[in-house]
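The complex is shown incomplete by one protein chain, all other protein chains being positioned as in the whole.
The block that comes next holds chain A.
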Amino acid sequence: MHIPDGFIPPQVCIVGYGLSGLITWHCLRQVQRHPDPAAQMPKASLLAAAFFVVTSIQIPLPPMSLHLVLSGLLGAVLGYYAFLAILIGLFFQALFLGHGGLSTLGVNSLIIGIPALVGYGIFHLRRWLPRALTPSVRDGISGFLAGAIGMMLAVTIFISLLIFAIPVGFDAATERMALLTLGIAHGPLVLVEGIFTALLVTFLRRTKPELLTGLVSKPTPEWATERISQPEPTNSGNYSADRLCD
């Protein structure tokens, strides 16, 4: 999911930097609205470290090697911080591991960062899930969707960017075929990523629910109070935390 230097035209690199700059600005603004932006920093930094390590690990799946992207997971747990964490993680990977490239940093941050923001949105949809389900199941379902759709979106953006930028000299049909094979090979990883996100989110819900409270966009008292009324003893202080985190 990391486009190396020289694989896309310079115009695309520049547009990629422009767009990722705009998104970074927007995310920073959202983060600044927070009464205490530093409160979420440990979580964001820890997940940036996890992103840096996990997405560097290549899973050999002949004839290619793939890696997870953790887009949905970061989006679900970090919200707007996710894009910033991904940007930092990608910068370190390009600099120290030669994974991706500095000229394509903007484009790569879009490939992984946009699905993270979409995953953030998808994770929010849990409030629309049937009330009959327990909050833990609802979290699990929305977490799975965030992770799986995040991965699918990342693969789709990656492939569509490259499929239209096959340079002269390369056999376009072969390259297209190779890209589609790569996309199909990511199928199992989509499930893995979804399950992993669902497990982590439900685990956090059980052990440290305050880590998930940063997700709340607009505290709608109706559902927020509904969450408090859930028989979870640790949730007693969540309402104020939810408000703070927006």
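Everything that follows uses one rule, which is that a residue touches a chain if its C-beta (ideal position, glycine included) is under 8 Å from a C-beta of that chain, and two chains touch if they have at least 3 such contacts; residues count from 1.
Assume contacts and distances are computed from a predicted model.
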{"item": "Among \"Xanthine dehydrogenase YagR molybdenum-binding subunit\", \"Carboxypeptidase regulatory-like domain-containing protein\", \"Na(+)-translocating NADH-quinone reductase subunit C\" or \"ATP synthase epsilon chain\", the UniProt name of the subunit that does not appear here", "value": "\"Carboxypeptidase regulatory-like domain-containing protein\""}
{"item": "Among A:Leu19, A:Val137, A:Leu179 or A:Ile195, the residue in touch with the chain that has been omitted", "value": "A:Leu179"}
{"item": "Residues of chain A (touch criterion as defined above) contacting the omitted chain", "value": "3-7, 38, 41-42, 45-46, 48-49, 52-53, 56, 58, 60, 63-65, 88, 92, 95-99, 158-159, 162, 167-171, 174-175, 178-179, 181-182"}
